[in-house]
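Left out: one protein chain. Kept in place: all the others.
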Amino acid sequence: MKKLINDPKNVVTEAVGGFAIAHSDIVRAELDPVYVVRSDAPRAGKVGIVSGGGSGHEPLHAGFVGYGMLDAAVPGPVFTSPTPDPIVAATKAVDGGAGVLHIVKNYTGDVLNFETAADLAAADGIEVASVIVDDDVAVKDSLYTAGRRGVAGTVLVEKIAGAAAERGDDLAAVAAIATKVNSRVRTMGVALTACVVPHAGEPSFTLADDEIEIGIGIHGEPGRERIKLEPADSIVDRLLGAVLEDMPFAAGEEALLLVNGMGGTPQVELYIVYRRAAEVLAERGVTVTRSLVGNFTTSLEMQGVSISVLKLDDELTSLWDAPVHTAALRWGR
Amino acid sequence: MKKLINDPKNVVTEAVGGFAIAHSDIVRAELDPVYVVRSDAPRAGKVGIVSGGGSGHEPLHAGFVGYGMLDAAVPGPVFTSPTPDPIVAATKAVDGGAGVLHIVKNYTGDVLNFETAADLAAADGIEVASVIVDDDVAVKDSLYTAGRRGVAGTVLVEKIAGAAAERGDDLAAVAAIATKVNSRVRTMGVALTACVVPHAGEPSFTLADDEIEIGIGIHGEPGRERIKLEPADSIVDRLLGAVLEDMPFAAGEEALLLVNGMGGTPQVELYIVYRRAAEVLAERGVTVTRSLVGNFTTSLEMQGVSISVLKLDDELTSLWDAPVHTAALRWGR
Amino acid sequence: MGASLGADWARAWITASAEVLAENRVALITLDREIGDGDHGENMDRGFQAALGKLDELPDSATPGDVFKVVATTLISTVGGAAGPLYGTAFLKASLAVGAAERLDAPALVLALTAARDGVVLRGKAESGDKTMIDAWTPAVDAATAAAAAGASPYEVLQAAADAAERGAEATEPLVARKGRASYLGERAIGHRDPGAQSSALLLRAAEQVARAGAEA
Partner (left out) sequence: MGASLGADWARAWITASAEVLAENRVALITLDREIGDGDHGENMDRGFQAALGKLDELPDSATPGDVFKVVATTLISTVGGAAGPLYGTAFLKASLAVGAAERLDAPALVLALTAARDGVVLRGKAESGDKTMIDAWTPAVDAATAAAAAGASPYEVLQAAADAAERGAEATEPLVARKGRASYLGERAIGHRDPGAQSSALLLRAAEQVARAGAEA
């Protein structure tokens, strides 16, 4: 394992520390317990939005703390959900009296810890609503699984819910928008390589030189199916095919296309993937009116990509376009 | 070699094609010859700025085409400088009558091809000025080398020169600002892994599991010195030490700190590096007033980082803060 | 004094658990890497080291229930992941079940084990055969109940529980998972032991071993 780290035990605190200095104009970090919060929090009368989960997915979530998006992010250890304490602390730090929304990716650990935190915060008189994100079509949603995972679609939920909160929507409305985005976004990913969790020191799985993992998660867990390497276009056809099968589009409907790198993928490859995805959507009569290409929900240094499609309407489009100022997403100011 | 590509011969055209669709709000791409240009080019009376070089360094340069930065970017084959033809075409496309600045990284191939292109453009009556970027302190600048390489500092030259052109400076003034930035920025990098050029199919060099390459370039060429892996902090001390030795700071002077990922480095590692770099600069009494952390000048999927320090003054700071709207760098609008 | 177990046993159990989890840290990471995300050993080790530290802060008058309670809150606030809230709830329910009792006889132990198992089910909604820690806990509870009914000593109750938990953990290997990360793998989870079931078996074995040591003393 070769990494630019010091003691593996300090990876998260050192990274969060550096992040807070680099972006001191928009955030500050608390280190005990660890969370990142907007420097102007709490904002009186504004619904606070808190997300979090295991580290290793950067810029998710701390990179999305700032005007028009999250009020706080709670990074757990690498690939392990945070405990309730920092979630409660972050929730209190952003409560401006209008209540707090928890945006939680659907993993047992994240759900259970955010649940406990919500109970504790509620016990302290803070109104908390929770929205679970589960956009990963690689997992069959059935009684026989823990349900679909929350992956790259989370970024879209956070941006759009953040815009709603920023314009003054109340807690119920912000939660409703977040739920709406989650219900209209689907994602599927592929990995070319595994990643190494610092404290584990070994890859979470191994792929032969000609193998790729279809339906990869974002915690270094293996995917759904292992196949031989294919040209980028056929891989895109697989991923996007699964997405569109799960959420069909009528011709003329509008979409936001997110091509998300898993952390170690060169940008040229992301745009080669984007090119084919846009081509396929066009063939199906889907109008891509918004696009996002880059590393937004990653698995450390993993090489791979996920494709997310969000079915837009005028409300979602205008909330997407609303100004945002975070470390990883910024426009309009 | 595992990559999300189709035919290695089409990597650049497919990536540029995808890039142009994803960012059609700010750029358009020509594919014969290949270059990326602002959709609103040429802007009458504005100095045009063209940069370019081998592909594989994305977002450099196409990711920096847009308001307040570059007017056009000319991507050559992976790690190979473009030929004069597309450079000439791009130069003509952005000439608004006020002349065109070529920002060229200091590699024999880039310099020779841009030289030829400048001659040809001049022959067609376009006033062309050229600024060579050579910020890499890993290379001894002497009669015994081709001179220092242009690396991550190029981004800072392009941003600040772009702001000067946008505010209406004339060609001589824009060239002078670019030269000033280059004279005040120094960079040094390290690689943990090599990268694989698509048409080569094999890594450009190999590092053992416990080796790192200090003073790495951005074309997969080996660096200056191979050492055993060290904790991130000691690696930062090496890189930053070389930078500050080459460009000493007086206490109280202000700096922009750029921590640049080589493409495959997880973001947590970049911020761990940033944290130590900021710490060292603070110890030396240098005030870091601006920061940039992310993948800006990359070598495909290489894992590693470079540290750049730009000595700021009020003029450079205000030009840095000026609005910019490109695919990879955006603020103020 | 084999007829009941006191706070000394409870403290010794947590100490022994911290040791055995540290020894099995890599083994549990490896199991979790195969069908999860490779952190279970890290999480459990972190949590029980923290719990160990809290024990000293307890007054000498602390009851077994007090020990379980501080372990519960410490695990909840240090383990994270799925295991944190689940093990935390288990110890919390166990502490409520034994109340203020100074010493635990066989029936009390059975009550504690049952409450712990029920707590995990309450939070995690797993059923037997879902390839989770429940597949270690439920056989353990059943075996402990039977042993106690047959008049077994506390140590023998724990021995029955530990034996059953180990068999239960082993029995997760052929299963497809229906809860937790392993459920994402479908058929591919077959042939791998569930890490949480394994850590549960280790904890119960530690409980039995320190009880035996106490019994022999």
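By written order: A, B and C. Residues from 1 in each chain.
Simple rule for what comes next: a contact is a pair of C-beta atoms (placed from the backbone, for glycine too) under 8 Å apart; a residue touches a chain by one contact, two chains touch by 3 or more.
The structure displayed is predicted, hence computed values, not measured ones.
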Touching the missing chain are B
Out of B:Ala118, B:Val139 or B:Leu207, the sole contact with the unshown chain comes from B:Val139
Answer key for B:Pro42, B:Pro59, B:Gly217 or B:Gly304 versus the chain not shown reads B:Gly217
The one of B:Gly17, B:Pro42, B:Pro59 or B:Gly76 in touch with the missing chain is B:Gly76
Residues on chain B facing the left-out chain by the touch rule are 54, 76-85, 107-109, 112-113, 115-116, 138-140, 143-146, 149, 197, 199-200, 202, 204-205, 217, 219-222, 224
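Here, only the chains that are shown with their structure count from here on.
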Of all chains shown, the one whose Cα mean is least distant from the combined Cα mean is A
Whole-Å distance, C-alpha centre of chain A to that of chain B, is 29
So, in whole Å, the Cα centroid of chain B is separated from that of chain C by 56
Distance between the CA centroids of chain A and chain C (whole Å) is 33
The positions of chain A in contact with two or more other chains are 78
